[in-house]
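Shown here: the complex without one of its protein chains, the others still in place.
And now, subunit A:
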């Protein structure tokens, strides 16, 4: 863990209620959490624990009912390009090619064409889609779509990546490959990552710290330090240390 500096993201007693017809339902109850700059944090918990709600509030797509989220000490008011987001359903623009998708945010930023192309090229190569730069999303597999979405998020140079079960829709093998690739990308292009998942193995494998949440109402249950070194390898995945941390997280998630 980096030395004690101001945290990158601060959840300060963040509460979110949804008013349904008859009953108000508390999706997130006074979540307080600090995430350090450059840290990789995963969030696990049963459905209804408010993990996606927390992520959407940090993204600025959802307003908290009470409390605030601070990014670099400033309260989040809405979405912003310094916080990139990756969705489970990829959310690529199907009428744009891989390159045009990756350039989308750069275009909004007002980057000129040659510079856009140069940046897009770099991130397309980084996620290994170089041969598919001019392909439409419909021709890509699920894993390739998600890699394109990751390149698109990276291209606008966010300091934070918010990932909402990004590998949840992929098969087990592709998922493992993308986990390794994500860690590889993250080690070269260091960002603060908040990664939602319901897969305990994934949570432990990727993270510096695993945030375990509980449901009804959605709240913080436990924070578990992983403490395994990077780069993470298959050896680590199969190690006794990994298993014991994994078991701790499992206990925290499933015996609430």
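Keep in mind that, in the parts below, a contact is a pair of C-beta atoms (placed from the backbone, for glycine too) under 8 Å apart; a residue touches a chain by one contact, two chains touch by 3 or more; residues count from 1.
Heads up, the rule we're going with is that contacts and distances are computed from a predicted model.
The listed options are "Binding-protein-dependent transport systems inner membrane component", "Lipoprotein", "Glycosyltransferase 2-like domain-containing protein" or "GDT1 family protein", and the UniProt record of the chain not shown names that protein "Binding-protein-dependent transport systems inner membrane component". Screening A:8, A:83, A:116 or A:147 against the full complex identifies A:83 as the residue touching the chain left out.
For the options A:18, A:95 or A:230, the residue in contact with the chain missing from this view is A:95.
One chain of the complex is left out; on subunit A, the residues touching it are 59-61, 79-81, 83-85, 87, 89, 91-96, 104-105, 108-109, 136-139, 149, 152-153, 156, 162.
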